[in-house]
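Yeah, one chain of the complex is gone here, protein chain that is, but the others are all in their spots.
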Amino acid sequence: MLAFECDYLEGAHERILQRLVETNYDKAPGYSSDQYCASAIEKIRQACKCPEAEVYFLVGGTQTNAIVIDAILQKYEGVIAAETGHVNVHEAGAIEHSGHKVMTIPSHCGKIDAAELAAYLEGFWNDPSHEHMVFPGMVYISYPTEYGTLYSKKELEEIRQVCQKYEIPLYMDGARLGYGLMSKECDLTLPVMAELCDVFYIGGTKVGALCGEAVVFTKKNMPKHFVTMVKQKGAMLAKGRLLGIQFDTLFTNNLYFEISAHAINMAEKLKAGFKERGYSFYLDSPTNQQFIILSNEEIEQLKDKVSFEFWGPIDEGHQIVRFATSWATREEDIDALMMILDENKKFG
Amino acid sequence: MLAFECDYLEGAHERILQRLVETNYDKAPGYSSDQYCASAIEKIRQACKCPEAEVYFLVGGTQTNAIVIDAILQKYEGVIAAETGHVNVHEAGAIEHSGHKVMTIPSHCGKIDAAELAAYLEGFWNDPSHEHMVFPGMVYISYPTEYGTLYSKKELEEIRQVCQKYEIPLYMDGARLGYGLMSKECDLTLPVMAELCDVFYIGGTKVGALCGEAVVFTKKNMPKHFVTMVKQKGAMLAKGRLLGIQFDTLFTNNLYFEISAHAINMAEKLKAGFKERGYSFYLDSPTNQQFIILSNEEIEQLKDKVSFEFWGPIDEGHQIVRFATSWATREEDIDALMMILDENKKFG
Amino acid sequence: MLAFECDYLEGAHERILQRLVETNYDKAPGYSSDQYCASAIEKIRQACKCPEAEVYFLVGGTQTNAIVIDAILQKYEGVIAAETGHVNVHEAGAIEHSGHKVMTIPSHCGKIDAAELAAYLEGFWNDPSHEHMVFPGMVYISYPTEYGTLYSKKELEEIRQVCQKYEIPLYMDGARLGYGLMSKECDLTLPVMAELCDVFYIGGTKVGALCGEAVVFTKKNMPKHFVTMVKQKGAMLAKGRLLGIQFDTLFTNNLYFEISAHAINMAEKLKAGFKERGYSFYLDSPTNQQFIILSNEEIEQLKDKVSFEFWGPIDEGHQIVRFATSWATREEDIDALMMILDENKKFG
Partner (left out) sequence: MLAFECDYLEGAHERILQRLVETNYDKAPGYSSDQYCASAIEKIRQACKCPEAEVYFLVGGTQTNAIVIDAILQKYEGVIAAETGHVNVHEAGAIEHSGHKVMTIPSHCGKIDAAELAAYLEGFWNDPSHEHMVFPGMVYISYPTEYGTLYSKKELEEIRQVCQKYEIPLYMDGARLGYGLMSKECDLTLPVMAELCDVFYIGGTKVGALCGEAVVFTKKNMPKHFVTMVKQKGAMLAKGRLLGIQFDTLFTNNLYFEISAHAINMAEKLKAGFKERGYSFYLDSPTNQQFIILSNEEIEQLKDKVSFEFWGPIDEGHQIVRFATSWATREEDIDALMMILDENKKFG
């Protein structure tokens, strides 16, 4: 069975495992005050060309979103996101659970539009009853988006300008950041992100780690007593070393970028293979998630040999399905998938 | 200055004040365990033809929505509402503050559509990742809606059927319930509402009371220890008599319905007056709130003599404004308004 | 039946009712932006000799505590209170419901001790793991306390000094503030309170109003967007006039102080009466609540003729009971109570 349903099917990059073994009996203080975290923080600062960045390691993406957003927002504020934003759809209401509204604006293949954002904010401030409404306190975007799409540098700069005009921070969810940065279409870099975002996170779970996300506050804006709020949310690891070692490894010798590039190469190959065979795409994704339209018959033929994720029906006879590659995807598996497609066409 | 901006400009119906004076030195136990509350509850049960109804008095509308919704929802559930629903727009995030998402579906002049509701619910349950999403746990509607519109009996029955199919309660916000029930277009009655809704509230603040809303649980479904949750939310009045006396008076000798009918008569007169004079309406409201489109010039001419509420721009030269009548609206004020409109036209 | 169980048995002082009637048809804007609130705020500022005080009217005591405390605390902070504090015992967990811990220190007849408070705070800041603990963010005291006792000016000054040293605000719950200020033992005044407290509230519900508490922020420290947080908690009255008119009346011609003084006079008479007849007191209260120890037999004899509140057993044969007076207590009822006591003694 070939598996392409997501980008978290395997464990961790082997250099990470190796490093966990090597350091295993070193004694380290708890709660992320260890030497590995310190080293990882320094490397991330350098990668971001942001020496004053404050970096904190958390375990997973929903946790990170929930903590960062709640820690930054005032009690009367909510967060603006695309309707399709992960925080609005697939986090079981984690943001609302912390007392904050997710205020949605339209999604354009997963992205928000700077002009629509500006109109929303202007509308709020011009509304004579806005004191009876949730105050917009932050803008949430994801990079790549939930649909694998990317903001251009220009788009991101425009969003930042709107945020600055209305004095609210810009937060970027980088669960798959590596796969965005290594895309052929990416015209952004980590330092540019650090400049344009007030806070963002570098996803580890989907990019080679067992678990872990690195939150980067870029403007000396880590909320006061952030660590206590992390503890209060049950998100502090006793053995913070687990996160420090992983990110230290990922940011040593370019590993994070190399393995991300591999995933992108695999995705390009997969995309080209589907394209050559005449398949339609739900949208044009330049990253590791590919959304393909399959007929119900094609799904029937495939599903016993290949696993992929169902994204929803597009009409009675067709569905959108997602194929994802990752740092761990093997080229021979893409080849095998293409052979299956060919066979199915032949005998279908 | 004539004032039509809302339906809470005056104090209370004079019979209520009179009754507050008469009972003032009677000693009554606290926290709504008094004789007035008991009498009011009995009268509301009779008006609803629902002898087993559980009735609880709260102070205001946002408070009532926040408490009822939080008390009924499980921790992993949210409430479905129209995009324009009061809980979604003008309650400063009170629902999210209690940890629950407001899950929106389209608004049709303030109303939700049973078929769209069913599609939303079916979509949720069919979604393979619904365990990562907020569970729909309740449907919220308002009657009249925030736009003054009304559900027909048939529409309400269809919504109820969807709720029953998906086993979630139907909650009706009746902040202006009297003005809905007394509308010429209303084909519903309190007993029918008690049958079709799992819980609803009878608005007092906007219909003759100083403050107060009567929550009616119709299916022996008042949540366990509801009173403690009311206290926990800071919503319990020490002198619950204030609410009991008011509702007891409103439900004596048909007062609630009589004063609601007066407001509707005044609204009809106002609506006819604007219509005769060629004004456009944003939508056709059969209740006490009328949404009229005025040009910026018309607004300039009116605003020093008449107060009304701005509802938002419709284009560069026009705005939607709201004129509201209430139990306290005087017919001579409608006449005076029409004279002002005529004068403005003449000299405009 | 004579009734002494609490201080909220009757409606409102008749001047308040009269004023509600007089102003009933005046049109006033909603949400406390009316002329009555403005006037009441000005009078309270004058009474406090604190012209820059920010005053906001809320409906009840638990609501006020929950809102003020949550609005002031940071998300990682809790509030320090006496173990017997109302916020710790009888508010159904309203503070915790808003996410904050009530951190208790010992109660001395309802009061906290400045030295114990200082030790608690010093202990927190010296604790090497205090980042894993709730930060103390506010001190809550009540005046009079839940046991009717009073802080002396010196005691309050000492508490304030501790608060200043540790840079946390001092909040005073004045649900029965009038009954404290008019006590023979009181050496404080409203202006002194305004100086020593960062925020406090002047209780109306128990001192002549139908409902209502006036929150006074004394140091230009009303939290940003406080009004939106009030709305978010469901605590904003559409007809804010109801609160404004009441407080405007209470602070006209010294009414608040006069009716408070009456309650104290009645309490003194009741206290003297019990004392003369040889009853023991649980503690020495100089305000309107008197805590008396009755044997089970005495309770049996009394309870069909007089109502009072049970405060808990003191030993197998005795209970603490509370007798409360108020602005509405009639002298003849105290006389009647004494006659019943005498009769019971005679025939007991």
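Lettered A, B and C in written order, each chain numbered from 1.
Operating definition for what follows: a residue touches a chain if its C-beta (ideal position, glycine included) is under 8 Å from a C-beta of that chain, and two chains touch if they have at least 3 such contacts.
Bear in mind the structure is a predicted one, so any value in this text is a computation, not a measurement.
Of the listed residues A:H108, A:K231, A:K269 or A:K303, the one in contact with the hidden chain in the full complex is A:K231. Set against the missing chain, the residues B:Q18, B:Q46, B:T189 or B:T228 yield one that touches it, B:T228. Looking at chain B, the residues touching the absent chain are 70-71, 74-76, 99, 131-133, 135, 224-225, 227-229, 231-232, 236.
Across the interface with the omitted chain, chain A contributes residues 3, 5-6, 8-12, 14, 17, 20-21, 23-30, 59-67, 91-94, 97, 205-206, 210-211, 228-229, 231-239, 241-242, 328. Those residues of chain C that touch the chain absent from the view are 75-76, 78, 89-93, 95-102, 127-129, 131-134, 310, 312.
The rule is short, and it goes like this: only the chains that are shown with their structure count from here on.
Interface note: chain A and chain B, two copies of one sequence, contact each other through mostly matching residue numbers (shared numbers exceed half of all numbers used). Most remote chain with respect to chain B, judged by CA-atom centres, is A. Separating the centre of chain A from that of chain C, both taken as means of CA atoms, is a distance of 51 Å. In chain A, 75-76, 99, 131-133 are the positions where the chain touches two or more neighbouring chains simultaneously.
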